[in-house]
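Sharing a structure below in structure tokens format, with a few things to ask.
Every protein chain of the complex appears in place save one, which is left out.
Residue numbering begins at 1 within each chain, and the chains themselves are lettered A and B in the order written.
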Amino acid sequence: MNELFIQIVLGISIASTPLIFAAIGELVVERSGVLNLGLEGMMIVGAITGFAVQFHYNNVVLAVLASIVAGMMLATVFAFLTQVLLTNHVATGLALTLFGLGVSAFWGRSYSKVTVDRIDAINIPGLSDLPVVGPLVFSYDPLFYLSIMAVFLVWYFLNKTKKGLILRAIGDNHDAAHAIGHKVVRYRFLAILFGGAMAGLGGVYLSLVQVPIWVEGMTAGRGWIALALVVFASWQPFKVIVGALIFGGISILQLHAQGYGVNVDAQYLSMLPYLMTIIVLVTLRVRSKSKSDRVMPHCLGKVFHSTQ
Amino acid sequence: MYKKGLTNSIKVFMTSCILFVSSGAAAEPTKAAFIYIGPTGDHGWTYQHDVGAKYVKKHMGDDVEITTVESVEEGPDAERVMAQLANKGNEIIFTTSFGYMNPTLKAAKRFPNVKFEHATGYKRLDNISTYSARFYEGRHVIGKIAGKMTKTNVIGYIASFPIPEVIRGINASYLAAKSVNPDIQIKIVWVFSWFDPGKEADAAKAMIDQGADIIMQHTDSTAAMMMAEENGMYAFGQASDMGSFGPNAQLTAIIDDWGPYYLQRVQAVRNGTWESIDTFDGVREGMVAFAPLSDRLPADVRAMALQDIGELAAGTLHPFTGPINKQDGSAWLAAGETPPMFPDLLTMDFYVEGIDSKIPQ
Partner (left out) sequence: MVFLSPILALTLTALSTFFIFFLAGVDGFGAFYVLFIEPLSTQYNFSEMLVKAAPLMMIALGLSVGFRAGVWNIGAEGQYTVGAIVGGAVGLYFYEVEGFWVLPLMSLAAIVGGMLYAGIAAFLRTKFQVNEILVTLMLTYVAILLLSAMVHGPLRDPDGFNFPESRLFHDSATLPIIWEGTRVHIGLALAVIFSFLTYFWIKKHISGMQINISGIAPRAAKFAGFDENKAVWLSLLVSGGLAGLAGLLEAAGPVGQLVPHLPTGYGFTAIIVAFLARLNPLGIIFSSLLIALTYIGGENAQITYDLPSSITSIFQGMLLFYFLACDVLIRHKIIFNFSKNINHE
């Protein structure tokens, strides 16, 4: 039973990590007041890029870096369009998703019949062998630790640094931030790039850790779930981890429940993350009315024009 | 007015083109087309149909011209693709997914001179044949191997959708495993997808964690095979030989070998002998084949598997041979009885006795 518990936790961590990556990036983007609906597109381009590089060079570090760069390249397109040319965030994001899905499928055709070495879990002599603590704390793959670290860094950046404060100010009121001399476009541009990098990591996690294969459309909607996750976490970094564990946990635990012969209504169960997100949205609003603190970046998705 | 004039002149133009083409038909290659539900790189269902298409090309050479269209949505798009292919002069069109059934029906009515071949469906017309394979014969063999090879007595089964074909597979595997191992237990997980590598991997892992040491799958990706390989468990390839994804894990694979059937049907069109039929072939006809048996099988298991394959090929073995009770304990087949294809096998919506699980709704 103990062993099973540990394995379930490991399984949930694998299902959750891509969501954590994508969501923590998008969280920074949204905190800066930008809504990027192109997550799915950036993730899948990260997935194929990392896979292709790993296939050709068999170098995990290079593959992961490449996926980051790929995510950032797509994000650059989005940032340029929305921040420099001031296009609509929703439309541009959707176009990015379409484009990313198409490009990855087009480019990835020759990689569908091959497999590569996956990124293995770390093994720290001594620590990883400890009972219970070893497997639960010291036996994940390196990217998992990176995702947790990213969440911590984002939290630190947003809450403990001056630049983070400015970023949040920009997200809440870009006109006021601009008026007191902050570079709205620069901050947002960089935030979007960070979002792209994280989405790329989320993608490569799917293609190099979860299952080391490449197939068209293998993100299977996880970019959209990550988008929901940001909202579910009410734009708070640490809640992203909690949310990802719940979202990932639902999908893993229902598989386990089925294995034990429990009859699960898969369709209705799969609706839960989305419905829970809506409920969170509503309760946040209800609460924030009384507390008068806004959790959602007020300028989310609004186009900023410096001459206004 | 203008538009009408335009379309009319286009029509005249098109007709003259068609006349021009058909006047030189004698030496022309036969045009055959295949419509796929997934990308050919899925390494499962679609991949194997594409292997079949290539088989036809290999054997007929310049006598055939093949067009394939992949990732076609089931629905109105499918009907249009069929019409486009028919308009391009294809004489026979293979539609290789159940969801193409009604689009195929509509397209066939529209193009009475084009022959259609619909996989896994049940609606036929004078110009629609249906074909499918007795995959449950393959499931019988892997079920027996699994029953012998498991140490934990737990088989994990990744299922896609609760349709008769999948349920037949589960029942056949379970009965076969049980026949050689009375303690066998089967854990069934529905992923409600034919193709979601992430979810299939998660499902495989969940079952391994719950003590399964052999994974069977009725989904199309290689993810479960790779999970089995990584965890040192056994698995069986689905639709195609997945040995390269699980060199140690794969004990054998059920291979959908459509090639000979496709060749026969395209040649029938060429010879003018094509007629609408319903094909449900199995091991005997070669439509269900097996990847080489793994070296890891002990001699007795290997002999047993080969013997069963031989009996299936000879037609002396039926995976569903009574006495078999349904899950609720009611009698299904009396001793020695085998079920009719219709309705028992084609509409199967129950588990057999002993399976400790429920079919979703």
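Assume contacts are C-beta pairs under 8 Å (C-beta built on N, C-alpha and C of every residue); 3 or more make two chains touch, one makes a residue touch a chain.
The shown structure was predicted, so the numbers you read here are calculated from the model rather than taken from an experiment.
The chain that is not drawn here is touched, among residues A:8, A:79, A:228 or A:241, by A:228. The omitted chain makes contact with just one of the residues A:37, A:72, A:218 or A:241: A:37.
Among the residues B:70, B:285 or B:337, only B:70 touches the chain that is left out of the figure.
Residues of chain B in contact with the chain left out of this view: 7, 10-11, 14, 39, 67-77, 79-81, 83-85, 87-88, 98-99, 102, 106, 122, 161-164, 192, 346-347, 349, 360-361. Think of the hidden chain as still there; on chain A it touches residues 35, 37, 41, 77, 81, 85-88, 90-92, 94-106, 109, 216, 221, 224, 227-228, 231, 265, 267-268, 270-271, 274-275, 277-278, 281-282, 285-286, 296, 300-301, 305, 307-308.
The rule we apply is simple: only the chains that are shown with their structure count from here on.
Within the complex formed with chain A, the residues of chain B that make contact are 39-43, 71, 156, 187-193, 195-203, 205-210, 212, 221-223, 226-227, 230, 244-245, 356-358, 360-361. The touching residues of chain A, counted against chain B in their complex, run 4, 7-8, 11, 14-15, 105, 109, 112-113, 115, 118, 206, 210-213, 215-216, 218, 220, 222, 251-252, 255-256, 258-261, 263-267, 270.
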